[in-house]
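Excluded from the complex is one protein chain; the other protein chains are retained at their positions.
Order of writing sets the labels: A and B. Residues in every chain begin at 1.
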Amino acid sequence: MIESQLPAIIALTFVLFALLIPLFGIWNRQVAQPLAVLGSGLAATFSLMAFITYLNTGSIRYFFGGWQPPVGIEFVYDGLSGFILLVINSVAFLTLIYARRPGHMEFKGKEPAYYALAMLMMLGFNGMVLTGDLFNLYVFLEISSLSSYALISIGNKPAPFAAFRYLIIGTAGGTLYLLGVGYLYTNTGTLNIIDMSAMLPMLVDNSSVVTALILMIVGIGVKAAIFPMHGWLPDSYTYASTPSSTLIAPIGTKVAAYVLFRIMLYLFGVELTDAVVPISYIVGVFACIGIIYGSVMAIAQTEMKRMLAYSSVSQIGYIIMGLSLANPFGFAGALLHVLNHAVMKACLFMITGNLRYKEGHSNISLFNDSYRKKYPWTMASFSVAAISMVGLPPLAGFFSKWYLALGTIDNSNWLFLAVIIVSSLLNAVYFFRILEKVYMKNPDADTQGETAKDIEYDDVSFSMMSPMAVLAIGLFVIGFANAAIVTILLDIFPI
Amino acid sequence: MVDFFTGHYAYWFTLILLCVGLYGIIFKRNLVKKTIGLAILQASVVLFFVSIASKWDATVTVIDKNIPVEQVESYLNPLPHTLMLTAIVVGVATLGVAFTLLIAIYNRYGTLDEQELLEEIQ
Partner (left out) sequence: MDLSIVPLLAILVSLAAVPLILLSSAKPNLREAWTIIAGLIKFSLVLTLLPGAIEGNSVELHLFDLAPGLPLALNADPFGVYFAVIASGLWIFTSFYSIGYMRGAGEKKQTRYFASFAVCLSATIGIAFSANLLTFIVFYEMLTLATYPLVIHNEKREAINAGRKYLAFTLTAGLLLVAASAIIYHYTGTIEFTPGGVFGDIELPRNTMLVVFILFLGAVGVKAGIMPIHGWLPAAMAAPTPVSALLHAVAVVKSGVFAVTRMVGFIFGTDVMATYGLNDILIVLAGATIILASLIAFAQDNLKRRLAYSTVGHLSYIVLGIALLTPLGMTGGIMHIAAHATMKITLFFCAGAIYVNLHRTEISNLNGIAKVMPWTMGAFAVGSMGLAGIPPINGFFSKWHLILGSLEGDMIIPVIVLIVSGLLNVGYFFPILYRAYFNKGEGLEKYGEASPFMVVPIMITATLSVLFGLFPNLFFNFFDLAVLVSESLFNGGTP
């Protein structure tokens, strides 16, 4: 009986904890983070239960208040939303475990507020993924956005400014999306995604429908950091505090990408999207530009967080490119990359957080080979994550690129294939550069005095190390198990 | 041809407000003015939704004793209004967050000019 209500329960868990944390926080500030972990843990467990239910019995549709569409609002738990939900809730759980000590260092005394905002943001993301109603999606979009603006502004000195710029452009994007929804409502009379997808084939020539699609893509594209609307991302991820960037980076853009999947593949469907204007192809081209641009900019960075931010721009390009291919392999590759990138980026931001926690900075030009002795586990996780980002088997990163490559070949899209190859090489440049610095003595330095023997093991504590280690090991697991995952993903593809 | 302009007043106003809002966001250097631009942008979309809810000779969506509820043509479409209530609230919340951020920025940097702030941060 509980299965049919799981979609609502997952979202409501976050609401509940968003209320409990400030309440308990007034009594004792230390309780905030464990409660957040508990909340996200429960949500992750429920997501897993729901996914298993989905695999056994199929989609779950939950109608709020019993009101059927088009009158009522519903949550739709199908393969796509279930998969994304599982990914974001699990990563959030690990990140919130990690956030304990960095949070202590970076925003001591404000924990209840911080974790309550984190819960609200996760509520927003979960709602976006689950909802089956277009306007409801806007509401959850704004919930998550406002919370993330607040979370980003808790950081160094430039953080509020970065958050403000993100606010301006993010809200503008959301408003454009809302306008698009308005156009669709005017034409179809409903806001329910499933109902509307049945009506849209009849309206395919209507120019306002096409405009609506473009508005929605541009609007959500801002949130998904598709080139050229990615401008907010580097500053926001760089100046935010460690727990914020570790929480937002793996999850935020993925949920926006999910919305694009929903709109382009489910709401409109593959044929309709391209009926008037070859939108898929144009989106794909922008994605490719973003991939190359992100990789090139990442190479030029000296600060690790900024480098990872540009890397994120590049990686989200892969996902959008997979979406634009609109064939089963591209779809599977893109979703697998959602999973892979979430795991890899969370791991990488945790590593950066570890370095900032111990060294006080994450400036690459100051890295040296004492890190190898001081932080062996952190650096080992970095090696694993870096190799996976470059895309070497048998780690997870290889397989998403493999399926994306198969998808591009299915469409005879040689340009996209070349972009995948070139960008993997560019990825290798900026990751291996750090590995070189960390694992080998600088050959040009003439410090013969400081021997490696004087440096002691000083790696981070368990609460910071275990989520990072779990994620790094997860990359191996996903790599070896990806046949099973991809089989599920190929099934989800809407013909 | 004239009808293209006169028959669609609401849409033209929406478009004009949208452009004014975008102009404010992109071209104004003062952060408060950008926020105002944002508010205007949101207002334009609210205007659009409200305008599509209207019908000829229809009254507001408050039950009037003289007009039975089943007589749907006499009442405006309430759904967009409902949606816009939510959207306006979202807008207000956004403005609240924006102003909080502006205060934080002002406290840290002493200026609200985008150019100066960018120079400070580099």
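To be clear about the criterion, a residue touches a chain if its C-beta (ideal position, glycine included) is under 8 Å from a C-beta of that chain, and two chains touch if they have at least 3 such contacts.
Keep in mind the model is a prediction, meaning the values are calculated, not measured.
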Missing chain: touched chains present in the view: A
Touching residue (missing chain; options A:R165, A:K305 or A:K401): A:K401
Touching the absent chain when the full complex is considered, from A:A36, A:M264, A:V390 or A:L475: A:V390
Options A:S295, A:N354 or A:S424, residue touching the unrepresented chain: A:S424
For chain A, residues in touch with the removed chain: 387, 390-394, 398-399, 401-403, 405-406, 409-410, 417, 420-421, 424-425, 428, 432, 436, 440-441, 443-444, 480, 482-483, 486-487, 490
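To be clear about the criterion, only the chains that are shown with their structure count from here on.
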For chain A paired with chain B, centre-to-centre distance based on mean C-alpha positions, whole Å: 29
Chain A residues touching chain B - in the complex, by the definition given at the top: 135, 138-139, 142, 146, 149-150, 153, 157-158, 160-161, 163-164, 167-169, 171-172, 175, 178-179, 182, 185-186
Residue ranges of chain B touching chain A (in the complex, touch as defined): 18, 22, 25, 31, 34-35, 38, 41-42, 45, 48-49, 52, 79-80, 83, 86-87, 90, 93-94, 97-98, 101-102, 104-105, 108-109, 117, 121
